[in-house]
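A single protein chain has been omitted; all remaining protein chains appear in their positions.
Now for chain A:
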Amino acid sequence: MVLTSFRLPGEFGGLVPIHILSEDANENPGLTIETYQFFFSDFIYFEIFIKSFAVATLTTIICIVMAYPLASLIARSHKKFRHLMIMLVVLPFASNFLIRIYAWMIILGPESTLSHMINSILSFFGIAPVTLLFSPFAVLIGMIYVHLPFMILPLYTNLEQHDPILLDAAQDLGASSWQRFWYVTWPQSLPGIFSGSALVFIPVLGMFAIPDILGGTSDIMIGNLIKDQFLSTRDWPFGSTLSIMLTLMVLVIVGLLSWLARPGTRTI
């Protein structure tokens, strides 16, 4: 992949074969940084990267907010029900990913009950009707829907290991319920939050199917861009360049997260 990103695209896609290089080295420099120059020359690619990061960040945050109450509910409930609840969380995986996304197409479609409901509420307030499908909103919904279990599971695993006596101790020492959460539960759950965030953030960043199906024409993300380079434009070197830029950024993010999650960083 690294090598490919420094080569030139062939006339009919793919790569310029290596053996040509030796015959006419001047015209075909073989390894170039042309694709990287191209990446940085046009702001649109950078913009797509930024947008993808925004979508991934937003998805991660919403997943944390949605997963936390559910994960702590499961962790606190009786052992007998925990397995059932975990099974229900994982149940959507039993059906195909694409089918579930297409299902959202129907749910968010202009003729769906949800659309009618939302638009009738909006018209009550005198706001023009909206289309839910093929919008950034639909992409976000799809992203959250697909990745929520990846936040719930690590968070649950973390919360389940909390010693309830620590909450008793905090309460005994004068902590209100909000203080107990903020000073005891939350800092202890950070490792779960971080691993859940990695499991949500990284796949969302590279996701192409959901923006393809639920997003509009302007809602493409890095994933779509890369996919197009390989399958439609057939510019493999540029596709590779994009992939490498993505990998580098993911590495930076993961490094940052694991640095934040290192033990003993938090003090009150």
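Criterion: a residue touches a chain if its C-beta (ideal position, glycine included) is under 8 Å from a C-beta of that chain, and two chains touch if they have at least 3 such contacts; residues count from 1.
Rule of thumb we're sticking to: contacts and distances are computed from a predicted model.
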item	value
Omitted chain (choose from "Simple sugar transport system permease protein", "Phosphopantetheine attachment site", "Spermidine/putrescine import ATP-binding protein PotA" or "Blue (type 1) copper domain-containing protein") - UniProt protein name	"Spermidine/putrescine import ATP-binding protein PotA"
Full-complex contact with the absent chain, from A:L8, A:V184 or A:M221	A:V184
Candidate in contact with the missing chain, chosen from A:I44, A:A128 or A:L173	A:L173
Contact set of chain A toward the excluded chain (per top definition)	163, 165-166, 168-176, 179, 183-184, 187-188, 264, 266-268
